[in-house]
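Working notes, beginning with the structure itself.
Left out: one protein chain. Kept in place: all the others.
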Amino acid sequence: LEADTMSSRFAPRHDDYEGAVRASFARQGVLASWGATMDRVAPGRVDLALPFSARVTQQQGFFHGGVVATLGDSAGGYAAMTLLDAGLEIVSVEYKINFVAPAVGQRLLAFGTCLKAGRRLLVSEARVDVEEAGTRRLCAILLQTLAPVMPRLSGS
Amino acid sequence: LEADTMSSRFAPRHDDYEGAVRASFARQGVLASWGATMDRVAPGRVDLALPFSARVTQQQGFFHGGVVATLGDSAGGYAAMTLLDAGLEIVSVEYKINFVAPAVGQRLLAFGTCLKAGRRLLVSEARVDVEEAGTRRLCAILLQTLAPVMPRLSGS
Amino acid sequence: LEADTMSSRFAPRHDDYEGAVRASFARQGVLASWGATMDRVAPGRVDLALPFSARVTQQQGFFHGGVVATLGDSAGGYAAMTLLDAGLEIVSVEYKINFVAPAVGQRLLAFGTCLKAGRRLLVSEARVDVEEAGTRRLCAILLQTLAPVMPRLSGS
Partner (left out) sequence: LEADTMSSRFAPRHDDYEGAVRASFARQGVLASWGATMDRVAPGRVDLALPFSARVTQQQGFFHGGVVATLGDSAGGYAAMTLLDAGLEIVSVEYKINFVAPAVGQRLLAFGTCLKAGRRLLVSEARVDVEEAGTRRLCAILLQTLAPVMPRLSGS
């Protein structure tokens, strides 16, 4: 017996789920300014990567906890967004994050997986690994609740 | 690339980790009174099952949310306990649980996995499935922090 | 400057919010079987109490963690329910609980406060104190997300 993994059964609800997610990520100023990239996009699954730089570290040269959380929150959020109807955006209602090891290394990798895609609420988890000299270690795990929203009309 | 899964590397710290966990579970009055059973015990992994009964349901015949949480909390806690030194017990520092589907069915199954086993703190997750007419569905997911403790000396 | 306390501004949305909350609590089989009582009911605020008994303790005579969580979850949930439209019930979407002291004593007291009452989601917190020989101590704190739901037609 294994735990039910909901995400294996997920189907996207429109053809351009990947384009919608990548376009939203490109508009996300903060992650872009940190040099984050969106690697894998699949139904219910998004992976992000973030290289080391002075902008994302605290004084000891670790990745800052706020950066780890933001990357994990984004990976889980975009994983959920792959399962929305066309034209909807996703917002985080809440999340919980455990920091399990210092984020010391050259690169952060965040693996977001949607666990439940309801009509009004979605639940995702994200694991954040840190890569140091070619070795990867789990450094944080995040469990979050998300909601679909209509995008704000913006003149810009 | 896949997320790092720490638990694959876990090794128990004494030979009788399974006996210690099963003995602690047997003393756990509440779960026993509900008819819960401990199925799988492996390093960093414990599965529990709980049959339907009037004692664990609310008025609509669903498994009560408090029961779902208690079963998940116990599965994750015992998963962590498999990795402790001989003689130590485990306590939950905190947990977060998402209820993702109504717990309607004949049996609950909780799958606890330790994600990080530090010396002072451990982190586990648990997934709770509900089984209804032979089909299983994810109904809750729990992420928790645990601490090893010396057992209380009890004269009783 | 003090933190904004949303709940001071809450107004109930119908006259019989107290009756609706007390009727729902009376149908809640598990809490009733444990001897829990609903003390204060006010807009955005509900207090529950639970006396010590063999039914709610683990083998060491502490209140069981699952009982502490269930009482806190119920106090926060009913605090949110006081602010719903007539005829709606409340369900917990998720919660996080920190156990800050052993629940050793003669009585648990749970203080639920709604912090945000949105149309689709509500957020409550609950503090659970344990009373021992006339002294009260904080033993758990819970932060939760809730959603209004139409009650199931029962009779079936």
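Chains: A, B and C, in written order; residue numbering restarts at 1 for each.
Going forward, a contact is a pair of C-beta atoms (placed from the backbone, for glycine too) under 8 Å apart; a residue touches a chain by one contact, two chains touch by 3 or more.
All figures in this text were calculated on a predicted structure; none of them were measured in a lab.
Asks: Please output the residues of chain C touching the missing chain, sorted low to high.
Replies: These residues touch the chain not displayed: 1-6, 39-40, 47, 96, 98, 100-101, 109, 111, 115-116, 118, 123, 125, 127, 129, 136-138, 141, 143, 145.
Asks: Write the list of chain A residues that the hidden chain touches.
Replies: 27-30, 57-60, 64-67, 69-70, 73, 91-99, 152, 154, 156
Asks: By the contact criterion defined above, which parts of chain B meet the unshown chain? Give residue numbers in ascending order.
Replies: Its contact residues with the unshown chain are 93-94, 96, 120-121, 123, 145, 147.
To be clear about the criterion, only the chains that are shown with their structure count from here on.
Asks: In terms of residue numbering, is the interface formed by chain A and chain C classified as same (over half shared) or different (under half shared)?
Replies: Over half shared, hence same.
Asks: Per the centroid of Cα atoms for each chain, what is the distance between chain A and chain B, given in Å?
Replies: 27
Asks: Just curious, how far off is chain C from chain B if you go by their C-alpha centres, in Å?
Replies: Each chain's C-alpha centroid was found; their separation is 24 Å.
Asks: So, what's the distance in Å between the C-alpha centres of chain C and chain A?
Replies: 32
Asks: Check each residue of chain A and list the ones that touch at least two other chains.
Replies: Those would be 96, 123, 145.
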